[in-house]
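Only one protein chain is missing; all other protein chains are in place.
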C-alpha cells in the first residue's frame, strides 16, 4: 500500500482521481490540496461523497507520500513537480508542462517554462506506447485528452508506413468537462445545451504540437500534416474523434483491424471494434478504455477511423493512475476496472 | 406601426424580445442598448441572425420611441423607467423594481429603491388578471417567471374562496435561462447537466413576496401560507410547477376545470388541459401560453395543480409584448402566435 | 469467491449489475441470460466493454452458482425465483414480485402471482432497515427505485411518532432509465429532452402500495396518507424526491438531522447533508449512496425533506449487491465504493 498526494484536487481531473483512488487496492490518499478551498471539506466544494479536508498547497505533507499527481494548470505544475521530485516522490503531471520535448515549442504555445531542466527526463505517458519508459520514470507527463485517441489509432499505421497522403484530418468532438470547471460564457449551460460549435479550428489548439510531436516519432520523421478541428459537444464527458486518412490500398479492413489487434494484444485498455461496428461515447463513459474502429469511406484506400474515450478517465485521471500502476510495477489495471 | 426601444438587450429576455418583435406586425425596433457591448453587432455578441448595432444606454434615442422595454436588472431598471416616462414613452419593466406595491417589502428583498414615487402608478402586468389596469397604464411591472403560472392557476380558486387549508405548496422546476446569462459555478454546463437541485428553499426566493402579494389580493386578504421550493432543471427553457392544495370537497374535477375555463374564456394564452391530461414543458416551449391542469391526489379535497410556461416568453418577454399590445389597444396576440 | 448468475442481463439493471460485479472482490460472474439476445456477445447488444456471451434462460447453469439476481420483469421473475431456490441458490429479485406482503394487494396492482407460497419467506431488501432479516434470507425482494429514498428519510420520524399530519406529499423526479430500455413514444429522446412531465399522478404509480406498506410498518399502523407525484426528468440516472411533511414542532432542524445521523450511524450508504445544504443528483450519480437533507418551509413544523439516489445503483443493482453482501456475511460495501 502506498500513499498518494494530489495538487489541484478540486478540478474535474482531481475529483476523478479521488473517485478512482477510492477503489484502488494499493493506494491510499495522503493529501488533496486546493489553493482556493484550503480548509474546507471536499463535499462542501464539490457535490459528492468525499469528505476529505483540503489542505493548502504549501501545507501539503510530501513526507511519507510516494506518488504525487499534479492536476494544476500548465505553468503552475512545473514548480510542484520540482518540489515533488526533491521530496523523493514519483510524479504524474496531468498538465501540459512536460509533454513537449522541445522547449521552444513549449514556449511558443504556453510561454516561459519554470523547470526546463526536467524536460529531458520526463516521459510522455501514453502508456500503451511508452510502457517501458514509464516503468522507469520519476516524472511522467500525462497526455492531453484530445491526442490520446488519435495517437493510439495512428501509431501502428505510421510505424508500418501505411500513410499514402501526409494529410490526417481529425474531426474531434469533446464533452464540456474538457474545458475545465472555471465558469465562462462558453461553458454556461444555456450556451452549450442544444448547441454544437467548432473552436480553435485548423492548427490553433494547444494539443496540435503534442499530436505533431508524437506522430513524427511514430513515423520516424515522415511528413504528416494534421488538420485538427475540435468541437464542443453538449455532454459532460467523452471525446469521439473521426479521423480521415489515406492508407496503402493493399491493406483491407481485416488486415488493418488485425494490425490494431496485434499491436494492443497486451494492452487491456485498448479495444478494437469488429468490422461493421464503430465506437461510441457510450462504450467508454466512466471507463479507462480507448475504443478504436474504422470503416471504408467508399474511396479506395481512404478510411474513417473512429476513436472514443472518456476525457476524464483515459484522457486524464485514469491514464494517470494507469501510469502510476506501471511506475510502481503493479498490474496496469489496478483500480481501473471495469 | 410604433417604435420600441430595449434597454439591456443582450440578456436572455432581451434576445427573446428581439425575436418576438421581429415578427410583430405593428412594432419596429428603434434601439437595443447594452452597457457592456455598445457599438457591437448583436450577432457578434449572441449567436443568432440579428445584426442590429447595440447602443450605449446613454445614447439610446428616446425621441420617436413609443414603448420602452427594460430588460435591465432590478435596481438598474428604476432610473431607466423614470427616463422613459419623462420622455413620454410607455414602459414595460421586466425587472422586479415595480412589482411589489409595498416599499418596505421591496427594500427588505432588494435594497433601496431608486424611484419609489412610481410604485403607486405601476400596474402589475399579469395580463389576464389586470388587463383593464394594463390598458390604461404608463408603467407596467412585468411579473416574475415563477409567479405567473401559480398565480393564474390559483386566482379563480382564491376568488371563490375554495381553499380549505391556508397551505399552498409550490414545487417548481425551472430551466437554466431563468438564472440569467452571467456565468457562475451553478450555471456551468457540467454542474447542471444530468443534475437536479433544489435552491432557495422555503421562503427565501425573491419571487415569494410577489406571490404572497397577489394571492392576498386574489383572496381578499384571507390567510394563505405559501411554501415555495424551486429546483434547477437541466433544460434551457420552461417552468413546470406542481402545486399542492386542499379545496372545498364540494367541487369535483370537472367543476374546477370549468371554473378555469370560464375565468379564462377570453384569455387566448391560458389553456386548460382536459381531465386525465396534464401540462408539460413541451406544450409551451417557445410560446406565450400558460397551460393549466389538475389531478386528484387520492386524498379527498386535495389536488395537485400543474402549470407550465416558457419562462422567457409568458414568463418574461412574451408577456411583456402581450402587455404592450394591451397598452396600445391592439389584439392581445399580435406577434405572439402560435 | 462465489459465483453469481443474472437473469434478464440486458436491461439497464442487468448492465449495472455487470458493472458493479466486475469490481467486486468476492464474486465472479457465472452466467448472464437473455431471452432476446441469447448467443450474442454482451458488447454487441449494449455499447460497453463486456464481452460475455449471453445464454438463454433455459440454458442458465444454476449448478455451481451461489447467488442469482433476477433483473426480469414482474410476473416473469417469480418462476425464476422458484427455480433458483430449488437449485439451492440465494436469490435477489429486482422486480416487484416479492415486495408486497399481501397477495391481494399484489394482484390488484400486478395481476396473478406465480409463486405466492414464497411471499411469506421473502424479505423486503431495504438493507438499512431490514439488515438482520436480509442476513438470514434465501429470497430478498429488492425495493423499488422510488420508495427507497423516501422510506429511508421517513423511517426514524415515523418510528418516533413525529408526524403531526397524516399527509405526506412526495414530489419525485426520476431519470429516464427508470422507465426501462424498451422504446416507446414517452422515452424517445425528442419527447424527453428539454421537457418535464408529471405522470401516474396521485396514487396511480405501482410504487404507491410499496410505500404504503412500509410506512405503515414503520409507524406501527398510524395513519399515513401518501400523495405521490412522479415526474420524468431529462437525465439518464437519478431520483430526487422533495417530500413535504408536518412534524412535531418541538423538534428543530438539528434535532431532526441528529435523529437521522444516529439512525444511520452504522449505515455507510446513507449520508446526511448538514443544515443549509440539500442533496442533489450530482451527489449520488453512479454511487450506492442515498443522501438525505431537510430545510424549513417557513411554516412552523413543516419541512421539506430532499432525498437523492441513483435509481440504477441504490435504487436497483447497487442495493441488490448490498443485499448479497449482507446475505453472504461480507462487508456491506464490498464492490460498492465509492
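Order of writing sets the chain letters: A, B and C. Residues in each chain are counted from 1.
Just so we're on the same page, a residue touches a chain if its C-beta (ideal position, glycine included) is under 8 Å from a C-beta of that chain, and two chains touch if they have at least 3 such contacts.
Keep in mind the model is a prediction, meaning the values are calculated, not measured.
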item	value
Candidates A:24, A:173 or A:314 - the one touching the absent chain	A:173
Which residue of B:22, B:56 or B:255 touches the chain not shown here	B:22
Selected residue (touches chain absent from view) among A:242, A:267 or A:333	A:242
Chain not shown: contacting residue from A:256, A:281, A:309 or A:324	A:281
Residues from subunit A at the interface with the omitted partner, ascending	167, 169, 171, 173, 191, 193-198, 201-203, 225-227, 229, 231, 233-238, 240, 242, 244, 278, 280-282, 285, 295-299, 302, 304, 306
Footprint left on subunit B by the chain that the document does not show	18-19, 22-23, 43-44, 47-50, 194, 271, 277, 280, 282-284, 286-287, 289, 337-338
Residues of subunit C (touch criterion as defined above) contacting the omitted chain	12, 47, 176-177, 181, 183-185, 187-195, 234-236
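In this text, only the chains that are shown with their structure count from here on.
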item	value
Superposition rotation for subunit A onto subunit B, Cα-based, multiple of 5°	180
Identifier of the chain whose CA centre is least distant from the whole-structure CA centre	C
Equivalent interface positions on subunit B and subunit C, same or different at half	same
Reference subunit A; chain at largest CA-centroid distance	B
Intercentroid distance (Cα basis), subunit C paired with subunit A, Å	36
Interchain centroid distance [CA atoms averaged], subunit A/subunit B, Å	46
Geometric centre distance via CA averages, subunit C-subunit B, whole Å	39
Of all residues in subunit B, the ones touching two or more other chains	191, 193-195, 234-236
